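Taken from a larger complex, these chains appear in their original positions, while the remainder are omitted.
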Amino acid sequence: MSIQRFASCIEACLDCAQACEHCAEACLGEDDVKKMADCIRTDRDCATLCWSTAALMSRDSQFSAKACELLAEVCEACAKECGQHEMDHCQQCATACTKCAAECREMAGVKA
Amino acid sequence: MSIQRFASCIEACLDCAQACEHCAEACLGEDDVKKMADCIRTDRDCATLCWSTAALMSRDSQFSAKACELLAEVCEACAKECGQHEMDHCQQCATACTKCAAECREMAGVKA
């Protein structure tokens, strides 16, 4: 696996982690927080797994591909949830999740 | 530092982490989520730092005391926030945070 592809997936994970952490925080500041509950839930889970998967890849873990396979699924679920809301933070999070899912699919060698 | 005291602080951190993760999730299921926004915020931060501080202590890190000093402050803030809400998950979280703060203060060698 080329280092270039590796670095690219780590970067996508870290962008996605930041977007998810920020989106959850911004959702908590919306007028109708109740409507955003599921978005906050997927944001939290996606962020947690983005951080741990990026840690594994940074140390060239033998489990990187399997962790990416799991993360791809979570990112896709988060992109779907966030994509339903029109706020900027949700749309930006959906974009980051979609990009991260694609990178993770490639890392995992698994087609969507 | 005796192993007993060490184990006791790790256990308090892990109980607190679980209580905070659960409380944030339960808050998202309340009717008035907006009212719980600050509680969810402190829960998230307290959980994140409980997990990382427990990791450091488990590996006998030289930075354990300093991490406990930070965590004590966060636990106290979280206990104060959660203590204002009457739901069981908030009250239980406040209790876990208060206990963790006390253990961390002892680990850090700093009086509250």
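We call the chains A and B, going by the order they appear; numbering starts again at 1 in every chain.
To be clear about the criterion, a residue touches a chain if its C-beta (ideal position, glycine included) is under 8 Å from a C-beta of that chain, and two chains touch if they have at least 3 such contacts.
None of the values given here were measured: they were computed from a predicted structure.
K.L.:
Tell me how many copies the full complex contains, given that 2 of them appear here.
P.N.:
Copies present in the complete complex number 4.
Methods note: only the chains that are shown with their structure count from here on.
K.L.:
Between chain A and chain B, what is the gap in Å from one C-alpha centre to the other?
P.N.:
That gives a centre separation of 26 Å.
K.L.:
Which part of chain A faces chain B closely enough to touch in the complex?
P.N.:
Touching chain B from chain A are residues 24-25, 28-29, 31-34, 36-37, 40-41, 44.
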